[in-house]
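Dropping a structure here in structure tokens format, bear with me for questions.
Only a single protein chain was left out; the remaining protein chains are all shown in position.
Every chain is named by a letter (A and B) in the order it is written, and numbering of its residues begins at 1.
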Amino acid sequence: EDVDIRAPKEEIGCAQLMFPYAQPEIVLDDRIRLNADKALLEKGGLSDLLGGVTVRQGDKVFSAEQMNFDDTTQVVTVKTESLFRNSSVIIKSQEAQFDLKGESGSFFDTEFTLPSRSARGDAKRIDVNSDRQVRLTDASYTTCAMGSNAWYLQASDIRLDQDEGLGTARNTKVRFMGVPIIYLPYFQFPIDSRRRTGLLYPTVGQFSGSGVDFRWPVYINLAPNYDATVTPRFLSERGIQSGLDFRYLMEKGEGSARYEYLDDRKFGEDRSLFRFDHHSLINERLGVEATYAETSDRNYFEDLGGTLSSSSITHLEQTARLTYQAPASYQITALVQNFQPIATTLTDIDDPYKRLPQIRFRTRSQPLYDTRVGIESEYVNFARDNSVEGGRFVLDPYVQFDRQSAAWYVTGQADLHHTHYELTETDPGQRKSPDRTLPIVSAEAGLRFERVTDKGRLQTLTPRGFLLYVPYDNQDDLPLFDTGEPDFDFVQLFARNRFSGDDRLADARHIAGAATLRELDPGTGESRWSASIGQLYRIEAPRVGLPDDPPPERGATEFITQFDYRISRSWRAVVAGQWSPEQREFDRTQVGFRYRAPDRRSQLDLSYRYRRDILEQADLSFLTPIGGAWKFAARTRFSLQDNESRENFAGVEYSTCCWAARVSYRRFIGDATGDFDSGVYLQLQLKGLASLGAGGATLLPDSEIDGERPQ
Amino acid sequence: AAKGEREQLRPTSPVKINADRAEWQKGGSMVYTGNVRLESGDLKLSGDRLNLTQFDNGEFEAKVDGKPAKLDHAGLAAAGTRGDERPPVTARASTLTYDSRNDIVEVAGDALLTRGTDEIRGQNIRYDVTERRIEAQGKEGCEGASTKAGCQVEIVIQPPPRKGKTEGGAAAPSPGKAASNP
Partner (left out) sequence: CGFHAAGTRPLPDPLKRVRIDLVAPYRVSEPPVETSLRDRLTQRGAQVVKKIKGDDSVTVIRLSDLRESREVLSVGSDGKALEYELILRVRYEVRTGQHVWIPPSQMEARRDYSFNAQQVLPKEQEAERLREFLEDEMAEMLLLRIEAATARAVEEPEAAAPAVAPDAAPVAPATSSTPEGPTPAPQTLDSTTAAPDAAPTTPAE
């Protein structure tokens, strides 16, 4: 498979003057065929042809009302209007001379079309020469349809090189709606769909704190398997930022890198971002992955990110991982990981520990009488300035029984979870090498009932039960490297440790139960609706907790419910809740509606989410064509808790077959002080003029409503 | 009439007619049949049947029919520069009518005329022997409907081999492939 980065396809489809006849079939020999109503052949080899005259040779066709042809010099001369076509260009001219032998000719007062690009234009003079170079003098060029001059490029000289697939224009003026918008002494543009070095389309706007924000990316096609996009960005209040995106594809791997540099007048020092993602195979057993992001300062995204998805980032992951997979037996992963905190509200004590390194070994045997044995083991060396540091060994051998059939299943698992620490920088009196060994015993059983409704739909009812027993062991003096309490939800109902992370192993004597009733559409096997409910009953109150998070009491927890209904092919609804019988209140609720038009051209998402003491937010986002070439998209995230909207985004796109313009307005909560950033952006895309490459991010979100994704 | 009789037709150049049989027709014309061959100077006509009408001053009109009737007009060697040489002309049609008074051959029916390596097809063609000029026309009344077969004159010209070009250099790229590689 050839190693090639595929360029995004930019469909160009304006109808252009096409040759009246069908594409002439390419005749392999180079004999010249002349057709006419009347022909007069002089003895010197000159022939005058009258009436519906066509001259064909190879891929070239000439047609006119009157033509004369010199047999010895093989030159066609036309004094009246004629149409010329070869495999790459169609020229309509008022006067033309073409040497069929030398395969070159000149045309005067011409209009031309490039079928491969559905581009057209006119020119005082066109010269075609044998090595398929086409030279236009005093020419205009556009990809707009006949009769629409939305934009066109005017140049004293344009050279079209078919082999290179490049058009080169000299002292060029680009006119948009009749107004000259740019003058370029020298300008290259693609004339076929190959990935080409060249300008992408510009984005100009205004962003609070940065002033005018003007970006014009240039795509550089370095090789079939690697390319780059350089984005100079002018920020009126800050300075010139240079951005470089680099993509590469190797035999057994690929990756991308991004570097931004800005000498920021306003910020007072230079600022940079470096981002790197890579994954590849060393051999088919050993894979390597790396993801790295680093900024020069914490406010980087708040000032320069420009979108909520980037400014809301709190930490940048810096990880490299090696994975070795022995054929169907064991797996070893080794990883080094660090996070750069960029949330300005965080202090050092909140920084996550570095894992320098983490090594995991896991293996599981093949089932023998439905029983497997396995081991999960891990060594991690945690590091963090002025905190407890050290290595943690986890050895977790287990026996797992798993028996199932169509109507029921039973699984059981018993672990002996052993953890040992080797700590440094401990507080006085704190043990340096504490350890903890605890058994974990769990059992799970489930049944599966079915029935077919009178309407022929299959309904399934699947109740499940889960038992967990873990004895108590005081773990208060164990460090807290990577442990916390996750959300309480269906996944958590069947978890074998109430905490995520191995520093705490929650004691547990509880039973969890859940049931799902689902109706299936027999035709497609898709679920028309499903309702689920689940709850956990603690026989004894657990005693292991986190410093600022006391363990829960005895008895039943909240009910977890979810109802999910596919109203129609396009509409879906989800209602979910977590209701606590004691406090008789909801800990968590969610209502959501989702619309996806079958042709995916319009969509809507509406949702309400409440998490007690954390957030209460309503979200509305939609994207829809509003007739003709217009498309409108909007998104708002409104916090009901603080009664303020966290993000408002509105974008409009007007897109015709040869140009598109997008305007987007975005106001979102920009930084920790809570004040808002807002920006208005305009993007002009002259289709066919920009090179095909990575392509600048469009302002309108793609099908998934999330605004501009940070690259 | 005697077989292979030789007859002097044009005072300037002898006209020879060979045929298997010759018959005298009332009205003064002669009909020759059976692999007829007429030679007048460097012009040769041949066919199955020749209808010869003589006029008083030695001029004549020869109407040759054949399947097909053939005309051969020898080419001239290049006298001066390369441009002067005149390629030989041949014609094939169902009927060839040569009129010595204006030295013009009317070629009728789907005629194929060649000049050197070039071929000319048309419904009716006039060949001026002395001027070596060919006037060709498509079928009457279908001008413009150029796509109908046989409606137009078609001339196919074999270009001289290109000097210095790689073999088949001018061959058009195969259809469908990017036009960039020859």
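The rule we apply is simple: a residue touches a chain if its C-beta (ideal position, glycine included) is under 8 Å from a C-beta of that chain, and two chains touch if they have at least 3 such contacts.
In this text, all values refer to a predicted model and were calculated from it rather than measured experimentally.
Can you list the shown chains that the omitted chain is in contact with?
Per the touch rule above, the missing chain touches A.
Out of A:V574, A:L620, A:A650 or A:V663, which residue would touch the omitted chain in the full complex?
In the complete complex, the chain left out is touched by residue A:V574.
Taking the full complex into account, find the residue in A:G102, A:P224, A:P486 or A:P550 that is in contact with the omitted chain.
Once the missing chain is taken into account, the touching residue is A:P486.
Pick from A:S272, A:S527 or A:S678: which residue touches the chain that isn't shown?
Answering carefully, the residue with contact to the hidden chain is A:S527.
Would you mind spotting which of A:N171, A:Q404 or A:N474 touches the chain that isn't drawn?
A:Q404
State which residues belonging to chain A touch the missing partner chain.
Residues in contact with the chain left out: 252-254, 279-281, 284-287, 289, 302, 308-309, 311-315, 323-325, 331, 339, 341, 343, 345-346, 350, 352-353, 404-409, 446-451, 459-462, 464, 481-495, 499-501, 514-516, 518, 520-534, 560, 562, 564-566, 569-570, 572-574, 576-578, 588-590, 592-594, 596, 598, 600, 605, 607, 609, 611, 614-615, 617, 619, 637, 639, 642, 644, 646-647, 668-672, 674, 703-704, 706.
In this text, only the chains that are shown with their structure count from here on.
Between chain A and chain B, what's the gap in Å when you average each chain's C-alpha atoms?
From the centre of chain A to the centre of chain B is 73 Å.
Could you pull out which chain B residues touch chain A in their complex?
Residues in contact with chain A: 82-83, 86, 115, 118, 120, 122, 131-138, 143-144, 146, 151-160, 162, 170-175, 178-180.
Where on chain A does chain B make contact in their complex?
Answer in residue numbers: 25-45, 47, 49, 51-52, 54, 57-59, 69, 71-72, 74, 86-88, 100-101, 103, 132, 162-163, 165, 192.
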